[in-house]
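All protein chains but one are shown at their positions in the complex.
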Amino acid sequence: MAEIRYIDAINQAHHEEMAQDARVLVLGEDVGRKGGVFGATMGLVEKFGEDRVIDTPLAESSIAGVAIGMACNGLLPIAEFQFADFIHPAFNQIVSEAARMRYRSNGVYGCPVVFRAPYGGSHGTALYHSQSIEAFYAHVPGLKVVAPSTPYDAKGMLKAAIRDPDPVLFLEHKRMYRIVRGEVPDGDYTVPIGPAVVRRPGRDLSLFAYGWMLSESLAAAEEMAREGIEVEVVDIRTLAPLDTATILKSVAKTNRALIVYEDNQFLGYGAEIAARIAEEAFFDLDAPVMRLAGPDVPGIPFAKPLEEWFSISRGKIAASIRKLAAY
Amino acid sequence: MAEIRYIDAINQAHHEEMAQDARVLVLGEDVGRKGGVFGATMGLVEKFGEDRVIDTPLAESSIAGVAIGMACNGLLPIAEFQFADFIHPAFNQIVSEAARMRYRSNGVYGCPVVFRAPYGGSHGTALYHSQSIEAFYAHVPGLKVVAPSTPYDAKGMLKAAIRDPDPVLFLEHKRMYRIVRGEVPDGDYTVPIGPAVVRRPGRDLSLFAYGWMLSESLAAAEEMAREGIEVEVVDIRTLAPLDTATILKSVAKTNRALIVYEDNQFLGYGAEIAARIAEEAFFDLDAPVMRLAGPDVPGIPFAKPLEEWFSISRGKIAASIRKLAAY
Amino acid sequence: MVSAEANTTVEARHRALGLSDQDVLEMYYYIALARGLDDRMWVLQRAGKAMFVISGPGHEGCQVAAMWPMDKKQDWFVPFYRSVAACLVKGMTVTDMLLGLFARATDPSSGGRQMPGHYGHPRFKILSTSSPVGTQYPHAVGIAYASKLRRTGEITMVSIGEGGTSQGDWHEALNFAAIHKCPVLLIVENNELAISVPLRKQMAVPSVAVRAAGYGMPGVTADGSDVLECYRVAKEAYDRARRGEGPTLIEYRVPRLGSHSSDDQQERYRSREELEQVRKRDPLLTFRAYLERVGLLNESTLKDIAERIRRDIDTATDEADRAPLPQPDTARRHLFFEE
Partner (left out) sequence: MVSAEANTTVEARHRALGLSDQDVLEMYYYIALARGLDDRMWVLQRAGKAMFVISGPGHEGCQVAAMWPMDKKQDWFVPFYRSVAACLVKGMTVTDMLLGLFARATDPSSGGRQMPGHYGHPRFKILSTSSPVGTQYPHAVGIAYASKLRRTGEITMVSIGEGGTSQGDWHEALNFAAIHKCPVLLIVENNELAISVPLRKQMAVPSVAVRAAGYGMPGVTADGSDVLECYRVAKEAYDRARRGEGPTLIEYRVPRLGSHSSDDQQERYRSREELEQVRKRDPLLTFRAYLERVGLLNESTLKDIAERIRRDIDTATDEADRAPLPQPDTARRHLFFEE
């Protein structure tokens, strides 16, 4: 097994699925000769041709809408949004159409589209190239939302998403693309959409995270271990439908819950996890359910001091862990 | 003071504000001669002319986008979306533009638009004419979101929204339009955006709701009083920014919290209220934080048995109250 | 009072277009059937048997004509809420439609989940439709792209009102279709109203068809009261698509004979004169007049057709009415694929 980068895992999944199934096709802005602005689709157009690797006009609503039509007529499209920030023009197509096609047709039409979107803040990505969009979409019944946290999962879950008979929003935290590496088998495998996973067992408190925040949380947990606090870190991975059982089991064990997410706090994804724990694990809790999330401002500002003010680092996570453990 | 319907209160606010401030203008589909599909803008075009009451093309993104431009150039536009379900094409304009104009310009450009949208289920409104959309927008920093529950508040808060220097999403539960009546002063007054209000004091548990769910909850609370359970009913009214203090105060008093909303449960608006209570009122709680919300399916289906299966009636609310009170 | 010469000329019209007498009689039947069904739906709504109706009186002629060249089995149709006649031609039965009106469990479009008028039928390759106006256009283009890539030979037809052409999705779909020469007929049924909003407030051009040039595709306009002309332009567009030459924008100018839907009162915004004017453009009447002129219909055959239609609709109404409503907790099903 090779150690590869997150972005390479994504790219591999594309290559393998397109090679083994002629129904798979990619569409999006700059996915062709440029190989995508992050390189996720590198090498595809050379191998599979312009008909299956479509450089689309700059128009996200039709990227989604055309993909939906393709999916209804026998193809398995992967629609790339260049940045998650630019998925918003396609909101109506994804929410009203893709997510509802099966339900509204009483099961007779399916919509197996994968919507890929690089999300989250990296250095200097500012207000419009750094958004976390998972809360908008995880709220939408009929849509699956995943945010894998390792290269292994990225490849395995992208393959699972492509083969899934229903629409999947596939979120890739762009900060991970080049700096997160991991072992990834060369050949075929899938990682099922659904189950969360305990990445690090611990007895003192449960920490729930996904994407880049999972990496930072694991780092913070290591630091805390040196202080004698054993944090159980749970990788949510699939944001919808949510694996509540794994969450409740962990809280039952540690009696404390911290949810970490990068999006602004108010009605961000972690609100649902907190609400579930407050309802279904209430009698297990020894302390308030705590959330550490981005401030409630419209986005991550550009200037370094502002960006740092916004961003959730392992240091801030460690501080929250200390506070929660102290109850 | 006259007893008028919710829809009349909305209509009055339009008439009065347009008469007293030439900057106020209305745009949307069928807002002119037809007076809006629900009658909210009835009589306006006859009084204020086609230039200030604009029947727009069927294109929601530009309804929002053009309104934003108008607001940046000295007008106070009220943009009507015919149904909240059809605000989705304008998602990008509202989220990326209206909500961010002030923040991104470091305070120099403001965006005083009111986006009005009739939301929620009524009889036979089905998948696409019944959506609750508040969770999508309350999550967006920079946007105020209100959902008044009485004709008095509807008029007063609409006036406050029109005069607000920032964008406000004004949600009107369409089931209330013709059946909810209340005393409304003829003249000018405003109800501030921000504060929640206790509509019915009680000692046994706190119930949080807004819009039509507030009406149903009050009815359920009356029923419960006959069973000896005294429910404190809090009308959230302003969904963003949220008046957390009023919520926490109520929970401190009753030690139990039930949140009722019509939207599907997962990451619906009530998740944030639940999460806040679990974090900030944890030691006040004697029982799990409970949510009663719509099922996690893409919308309210049309056929009567399916609609009833989905809908939250006073009966279902009463059952939840009983369950929570029994802890 | 038609002279022998005029008679020959008009007769020549449908035959010159390659339509047999049988064809035009069937076309008339479908127009009349759709109108009959339409009338029935409104009656049922007023009688409290249906909550809501939205339908296509005035639009039937162009719909039947546009559908006529299509291969009913192989080709795709992406309808909108006025597509009653088109869906009937494509294969849906009157019973199918009334099952939707009554929100029955066996409604093939949605099992009673959607409002009436939201057609869909997998067997006839009619895509499931939603309410937000305009979204179906990119879907149709995507379907057509898939047909081309998979070399299935399928042609796709999609319909919308002129109001829907204001939507961004419409623009994006036309652009994509033109770039990739997708085999798709892009139909706009222009009745000069978007609910109450008149054409001049919807666009500064007198016709939607002129927009086609901006995308690099042909755009044609036909009078929706001239059923044969509607057929001619559709056939031409169909043949173009078959030849791999890409999409055509077709605008049909049609009268909207009734209110927008059963929730609307058109008297609020349409004058008596306007209503009188549009009634003259009723394709049912104009096409009937043509068929009488060419001697294919007369009072007695018309009566037979009307009788047959009435009977069929009666039977279908009974059948649909007897069908069961969906069970409450089936509402949780089909969120995702079920094995």
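Per-chain residue numbering starts at 1, and chain names A, B and C are given in the order in which the chains are listed.
In the analysis below, a contact is a pair of C-beta atoms (placed from the backbone, for glycine too) under 8 Å apart; a residue touches a chain by one contact, two chains touch by 3 or more.
Owing to the predicted nature of the structure, the values given are computational and were not obtained by experimental measurement.
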- request: Tell me which residue among A:Asp30, A:Glu230 or A:Asp243 touches the hidden chain in the full complex.
  value: A:Asp30
- prompt: Of B:Gly39, B:Gly69 or B:Pro295, which one is in contact with the hidden chain?
  reply: B:Gly69
Residues in chain B touching the chain absent from view: 25, 51-52, 56-57, 59, 61-62, 64-75, 77, 89, 92-93, 96-97, 100-110, 141-142, 144, 165-166
- request: Write the list of chain A residues that the hidden chain touches.
  value: 29-30, 32-35, 37, 55-59, 61-62, 85-86, 88-89, 123-129, 295-298, 301-306, 308-310
Message: Considering the whole complex, not just the chains shown, which residues of chain C touch the missing one?
response: 166-172, 175, 178-179, 181, 200-205, 210-217
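Methods note: only the chains that are shown with their structure count from here on.
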Message: Report the inter-centroid distance (CA atoms only) between chain A and chain C in whole Å.
response: 42
Field: Centroid spacing, where centroids are CA-atom means, of chain A and chain B in whole angstrom
entry: 30
- request: Going through chain C residue by residue, note those that touch at least 2 other chains and give them in order.
  value: 110-111, 113-114, 130, 132, 168-169, 335
Message: Residues touching two or more other chains, restricted to chain B: which are they?
response: 61, 85, 88-89, 127-128, 296-298
